[in-house]
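The complex appears here minus one protein chain, its other protein chains still in place.
A, B and C label the chains in the order they appear, each numbered from 1.
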């Protein structure tokens, strides 16, 4: 049973040592400004990107040139989606194509991803421009062409599918590029496989806050109730839901 | 600034080491009964008392024979209350007598205490048989002769004074002995003097649950709002509120 | 899906109305003692019992005279345990006898129960004087003759079986009467069958605190991990574990 990572281990020991060092019975409030200054350790310096471009410490999962970071989930074979000349990729329809997932496993992340519904409108409700950003292959932020297209609100664009209605519908017109900026924390499991801390998700859709530190009930579930099962780090999956949705500019920062 | 005690330090390091040792990516539920048995460390063996008598690991604060564990709070002088022949003590009225408090300081405790309102009824409302069990000299469980005597309910017998109305009024007739069995956890303060964890109190009055894991708002406050201030271990205080209330059989177990 | 009880409904509406009435932008701390007095509603008056005897508002589940409050769980037939002349009952061994459970269903309760291991010592480990107080037929406080008898500590007397090691072993000598005083809060489930609030248990064993507001991981599980499943009120069950354990003086107060 995995309890904690090495970094948490180091943190705990450091904290314990530091706390011990500073342990005395003095509860006097400091009276000088210097007493509440902390000088170390220094946070890392990161060079930011512009307009959604990856910052210097990001892992770039898709920059438009190749599928090197991705595989087919079923058999770990090569990705069968379409690589477009404009630096994007598109879900390919047809038998045996399926979803794609990252080769790497992730825990807590800041994730940036851009997606576009097909310009040619096909179907309605959940059958129009449907895909999904499925973090750790379990926790889905819905991708859907919801423009002039009604569906259940806990399954609409930007929902945590069947768990959390988005605060707003903030899509751009069909055929234009949307952004999702996601702050995700993985669930923490205890020694009994129990949930010590639920997963949380904050989502900005085109810069508009639509999920506000939502505590997930469990994994995405189409029928019935979401129920957590203990797991470790896991891939990011993009869903093939029989709609030619496109993606581009995908990067994560490990938190 | 005190952060943690030595025992917490040891606990943290032990936990970190243990967690590290057990850290692997195996989240498989065990399938044998033996896999979920824990054999050590063994909890201590305690010989219980009968009918409120102190268990073997208790610190006896008053057994009726002397005031050795107590002092006057103002000047640490000898206790001026009355030591009775029946193994109890009684608040003494008059100038300069005041409250009494333990010489020892306490944090988290299980506390047993017995009290009796004066048989001769004097005054009404808050002026009849008023005293108080004030844990850490800050957090008061009200003692009052409330029989046929109305007062504000957040100040009635068994209230956490001016914070928590008791779930029931469970007093015995005036002049008979009441018991309070209290489970108390001290507040935990952070490095900014902030409250990381509020104090909690569970109280059984004559065996009836009257405070149910109540999270205290702050210290007892007669006027205005209770506001926590960081502090360490502190004495138990019994209040002299100008009523001849009696006490007996007082013991604590440190938690 | 049950969300809340009628009483919670009334509480919520009352709170909302009260809060609305008192809603203004005044955050000024009051300066008179009267401003922080609350005069209603008044808590109920309860006449306490002595030495574990039931208070006036208790539901007496067993007073030694009959099995009126109990049935056999398998087929709701009559209880087959032994009713003793001294006001106690004893587990009967043999095929088809089994456990017993209350006819009534309970949620949050204060529970008093007394139990006695057989004077004649038979077996060892989990096979000596084993029984269990199983609240809501799911959450077990272990009953065991642990005197000079070792077992795994998360299964010893006073454990929340396979979940929480007791803080102390506070048994009386084998053949004498033990008391358990339990404060139990049922788990609260959300609309997805998820756990909104875990069950909690505080246990005094012969007056010694052995479980301190423990948050249960889930139901009692012999093999594997405890996992909550949503449920409503449910009976109290006493376990037949092939040991002639006796019980007496059982009462609950609904919280």
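The definition used in the following text is that contacts are C-beta pairs under 8 Å (C-beta built on N, C-alpha and C of every residue); 3 or more make two chains touch, one makes a residue touch a chain.
All of these numbers come straight from a predicted model, not from anything done at the bench.
S.K.: Just one of C:29, C:124 or C:176 touches the chain that is missing; which is it?
M.R.: C:29
S.K.: If you put the missing chain back, which residues of chain A would it touch?
M.R.: 29-33, 36-49, 51-52, 55, 57, 110, 112, 152-156, 162, 165-172, 181, 183, 200, 202, 204-209, 212-213, 221-225, 253, 255
S.K.: Considering the whole complex, not just the chains shown, which residues of chain C touch the missing one?
M.R.: 1-6, 8-9, 12-13, 15-16, 18-20, 22-27, 29, 189, 193, 229-232
S.K.: What chain B residues would touch the chain not displayed?
M.R.: 163, 190, 192-194, 217-218, 225-227
The rule is short, and it goes like this: only the chains that are shown with their structure count from here on.
S.K.: To bring chain A onto chain B by a C-alpha fit, how many degrees must it turn, rounded to the nearest 5?
M.R.: 180
S.K.: Call it same or different for chain B and chain C: same when shared residue numbers make up over half of all numbers used at their interface.
M.R.: Same, since over half the interface numbering is common to both chains.
S.K.: Quick check on this structure: which chain has its C-alpha centroid closest to the centroid of all protein C-alpha atoms?
M.R.: Of all chains shown, the one whose C-alpha centroid lies nearest the global centroid is C.
S.K.: Quick one: name the chains whose C-beta contact count is the highest of any pair.
M.R.: More C-beta pairs are in contact between B-C than between any other chains.
S.K.: Taking each chain's centre as the mean of its CA atoms, which one is farthest from the centre of chain B?
M.R.: A
S.K.: From the C-alpha centre of chain A to that of chain C, how far is it in Å?
M.R.: 43
S.K.: Just how far, in Å, is the C-alpha centre of chain B from the one of chain A?
M.R.: Taking the average C-alpha coordinate of chain A and of chain B, the gap between them is 48 Å.
S.K.: Give me the residues of chain C that touch two or more other chains.
M.R.: In chain C, residues 225 touch at least two other chains, as defined above.
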